[in-house]
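The structure is given below, and queries will be raised subsequently.
All protein chains but one are shown at their positions in the complex.
All chains are identified by letter, namely A, B and C, in their written order; residue positions are counted from 1 within each chain.
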Amino acid sequence: MKPSLPIPVAVLGATGTVGQRFIALLDKHPWFKVVALVSSEKNVGKHYAEAVHWLLPSPIPDWAREMGLKSAEPKAIDGAVIAFSALPSDVARELEPKLAERGIWVCSNASAFRREPDVPILLPEVNAEHIAVLDEQKRRRGWQGGIVTNSNCTSSGLTVALKALDEAFGLQKVFVVSMQAVSGAGYPGVASLDILGNVVPYIGGEEAKVEWEPRKMLGKVEDGGIRLADFVVSAHANRVSVVDGHLVVASLAMRNPPKNAEEAIAAMENYMPPVIARHLPSTPSPVILVRREPDRPQPRLDATTGDGMTTVVGRVRPDPIWDLKFVVVSHNTIRGAAGGAIYNAELLVSQML
Amino acid sequence: MKPSLPIPVAVLGATGTVGQRFIALLDKHPWFKVVALVSSEKNVGKHYAEAVHWLLPSPIPDWAREMGLKSAEPKAIDGAVIAFSALPSDVARELEPKLAERGIWVCSNASAFRREPDVPILLPEVNAEHIAVLDEQKRRRGWQGGIVTNSNCTSSGLTVALKALDEAFGLQKVFVVSMQAVSGAGYPGVASLDILGNVVPYIGGEEAKVEWEPRKMLGKVEDGGIRLADFVVSAHANRVSVVDGHLVVASLAMRNPPKNAEEAIAAMENYMPPVIARHLPSTPSPVILVRREPDRPQPRLDATTGDGMTTVVGRVRPDPIWDLKFVVVSHNTIRGAAGGAIYNAELLVSQML
Amino acid sequence: MKPSLPIPVAVLGATGTVGQRFIALLDKHPWFKVVALVSSEKNVGKHYAEAVHWLLPSPIPDWAREMGLKSAEPKAIDGAVIAFSALPSDVARELEPKLAERGIWVCSNASAFRREPDVPILLPEVNAEHIAVLDEQKRRRGWQGGIVTNSNCTSSGLTVALKALDEAFGLQKVFVVSMQAVSGAGYPGVASLDILGNVVPYIGGEEAKVEWEPRKMLGKVEDGGIRLADFVVSAHANRVSVVDGHLVVASLAMRNPPKNAEEAIAAMENYMPPVIARHLPSTPSPVILVRREPDRPQPRLDATTGDGMTTVVGRVRPDPIWDLKFVVVSHNTIRGAAGGAIYNAELLVSQML
Partner (left out) sequence: MKPSLPIPVAVLGATGTVGQRFIALLDKHPWFKVVALVSSEKNVGKHYAEAVHWLLPSPIPDWAREMGLKSAEPKAIDGAVIAFSALPSDVARELEPKLAERGIWVCSNASAFRREPDVPILLPEVNAEHIAVLDEQKRRRGWQGGIVTNSNCTSSGLTVALKALDEAFGLQKVFVVSMQAVSGAGYPGVASLDILGNVVPYIGGEEAKVEWEPRKMLGKVEDGGIRLADFVVSAHANRVSVVDGHLVVASLAMRNPPKNAEEAIAAMENYMPPVIARHLPSTPSPVILVRREPDRPQPRLDATTGDGMTTVVGRVRPDPIWDLKFVVVSHNTIRGAAGGAIYNAELLVSQML
């Protein structure tokens, strides 16, 4: 029995850059209605419009402006069925399990639980079947609800492209270098004195995530957990002077490499997501767009493709050492954060509730 | 017998971004005195200050302001012993051999002759001995002078670091991704509408150069030519919103890999250039600087190290697939262009004249 | 008798930055259907998608991709009732009158005819009644069609704000300083080496336009021409590192100054456009938005307000020398160019055809 629409949801960490994306994307969402906004202690009691340093070109939705901010306690979101979490990792680690225990479905952008074997890192167009491990959460942890996560923003678009190629050719080794937008670091985040006319070749913790999360996302459900996929990743993470949109370049070695770039392009263009992830409100359209121009994709021009949910690939060409080189752009605060978590929630609703 | 100082030199392509660097670096050079400036036809007859769109924070040197611009013909630079060339490749292909024939030593930043077996791509701190192939130029082509080149700007700093590591550990495979400054594209070069808040993951012809030129620079003189070094390179070239300073990230596989990052760092810090390249006016000091901060080098802060001639390395760490990862920054219009060509000329003067 | 919909239109100068905006804004326009695209000689015969360096995040509309480009001759646009012109001024000066003669209504972004007394510079929400001078075009020049222009991009949003204040308080003196986006200079336009991390305090011809065009737009129709409004403007024009959206700061002296900032804000918030300009498809909604935050409007956040047609004002406060200070942001290639010209065309269709 499906819950009746709209489904009441909460946004945790509502004033940050990802929280703002949640608010903007949930405005007019066909299934969800925001009933609670949670923020840090200093904002509790304020109206949303008063507390937020709103950074999006679209205005704050009217329903959000006057909504009062609540503290990070379970009872603050009573009445919500789903909680979208853009909490800092340490706060997430404490609050999210309490919510799951009380029957809330937590769709989290935080990294706190991504390494737990029974917590999936979901990309519905890639690994919708990973929601099966939620049974294990119930069994082992006794939760009435559950926690699903989305990956770090750099891995998300990349992993969609890797999935299509893995399916067709069998991934072995992946070399990736990211050029990441400043919005990925939140607000105030990156100081302008650090990044104006500059590149910072370091983002704390990011390389370890990019070397591990794609392997879990492309892994298999096994014994109530997820077995990592059998390929290795080497990552270099860099911050560049871009507002939104992460660009990643990649070189791949594959088990049965494509004969040429066209074969690889075809694999990506023809990639079919799992059936249960194909017709949700946030399903990207297309899932992967392969551009043929020599100089695309670019973050400023391509990150918003498919309302920011499409993975945009380009410059697919042979690699002189391994097999294939390409470039991928995806929107870090939409596909890589808030939009991804909402897509995850849609999958949960359609399969679990 | 050494020529008496100062040695008269010409600058070809004097009004472009690299030409401007030549003018600025030759101002007060202890050995060289500019006697002729060559520019494109439309500027001939104008004073330098009138024709140039000067883009450096330091002012145009007084001696250059009133110097008249000449056309790209051999007789325009009569009296010069050395010609620094920042010509477009097609003009260089035609003019440079005519100058070499007349006894001029051409130190060229153009790519026109880099692939010729008897034309060295010089980095004095790396391969000073490659000037030996100039004998072959004389023998085979009958030139009284000769042509030496410097590499494309992305390969230069990278190859200095690779040299130190090759010597110590034996390079096998090199994966590199560049994030290149806009000054590398000349003026007007990159349109602001293309690069503001953006990354362009494509620079025409650059990847092929970066995959080949380091192999020649680290090669051996053999039978009057240069045998390519025995390693392979895969390159991705990107343009970023930076004014000066190319950043390159690299992952390496090596024959006898260092036991840890410190061993690799030591190899770079202790690297000794060829004796004949150690005490020239433009010898970088230090040749390689290895920074220990987690987030360095950065183009805006580090490209001008050692007056823009030092190769700055950082983030030396193990690579999860191969052996070593690191980041290198060098100044693209100094070490990677005008400053490199002047250093080459100093080597020629000290060895050949 | 109204023409039947859709009305066939042509875009002149279709591949430039303003031409691209025309294509994007005319896609799905309720009244207009593009039947011809005109470009410079070198592109004639090519398909639009082949010739254009498309710079907008939204994709090229499908109908435009395969449309063939035609040369700048009257017969190229046979069948069009309206021609949107984003031509360079010299081409516009020659072609636009020929089109007007043949009965075409030219809505031009070019500056060529703005100084002609019988050619209006239209801002429908400000001076819709200026279309009356089209009678004079017919009478004096014998044209079957006509030419209307929009102002330079810096004057447009500014003049909307000035209109509301002039009506309420009587303008006397206006001091304005612009900080203009690079898209206003077309493509390739401003070189990245000139503007990255920089301000260029000069835009050729712009200050003269900003000192004159608002006076014409706020003038009165008189004897078949337009008498300039009786105030003076002093302008400083600057280029800044912004992609889209011109910011202008202004100080005003007025005949009957408002008692305080709130009175000035009220005049702008309550401003009513001419009746005939209130219900057209491109009428901005709202016409003027006054923001109360201390640090708004900002180009990146506010230029797209009201689909880029709204004039956004902020920081309304007393001026210590004259009467009032404020900041205005408007979208330079939408409200200030293509969107403005389309709004002008809608006014023509509703009043003249």
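One rule holds in what follows: a residue touches a chain if its C-beta (ideal position, glycine included) is under 8 Å from a C-beta of that chain, and two chains touch if they have at least 3 such contacts.
Fair warning: this is a prediction, and the values are worked out from it, not measured in the lab.
Student: Where does the absent chain make contact, in terms of the chains shown?
Tutor: Visible chains that the missing one touches: A, B, C.
Student: Using the touch definition from the top, which of C:V44, C:V177 or C:A266 touches the missing chain?
Tutor: Selected residue, touching the omitted chain: C:V177.
Student: Touch as defined at the start, partner being the missing chain; which of C:L56, C:V200 or C:V221 qualifies?
Tutor: In the complete complex, the chain left out is touched by residue C:V200.
Student: Which listed residue, C:S234, C:N270 or C:S285, touches the chain dropped from view?
Tutor: Of these options, the touching residue for the absent chain is C:S234.
Student: Of A:P124, A:G197 or A:P257, which residue touches the hidden chain?
Tutor: Answer from the full complex: A:G197 touches the omitted chain.
Student: Out of C:S251, C:S282 or C:T310, which residue would touch the omitted chain in the full complex?
Tutor: C:S251
Student: What does the interface between subunit C and the hidden chain look like in terms of residue numbers?
Tutor: 173, 175, 177, 179, 196-202, 204, 211, 232-234, 236, 238, 240-243, 247, 249, 251, 294-301, 314-315, 319-322, 325, 327
Student: Quickly run down the residues of subunit B that touch the omitted chain.
Tutor: Residue positions of subunit B that touch the missing chain: 55-57, 59, 196-197, 243, 300-305.
Student: Of the residues in subunit A, which ones touch the absent chain?
Tutor: Touch set of subunit A with respect to the missing chain: 17, 55, 182-183, 187-197, 241-243.
The rule we apply is simple: only the chains that are shown with their structure count from here on.
Student: Closest chain to the protein CA centroid?
Tutor: A
Student: Note whether the interface between subunit A and subunit C is symmetric in residue numbering, meaning over half of all numbers used appear on both sides, and answer same or different.
Tutor: same
Student: Quick check: how many Å separate the C-alpha centres of subunit A and subunit B?
Tutor: Here subunit A and subunit B have centroids separated by 42 Å.
Student: Based only on mean CA positions, could you tell me how far subunit B sits from subunit C in angstrom?
Tutor: That pair's centroid distance is 48 Å.
Student: I'd like to verify one number: the distance from the centre of subunit A to the centre of subunit C, where each centre is the average of its C-alpha atoms, in whole angstrom.
Tutor: Centre separation, subunit A to subunit C: 40 Å.
Student: Note the residues in subunit A that touch 2 or more other chains, in rising order.
Tutor: 196-197, 243, 300-301 - these are the residues of subunit A that touch more than one other chain.
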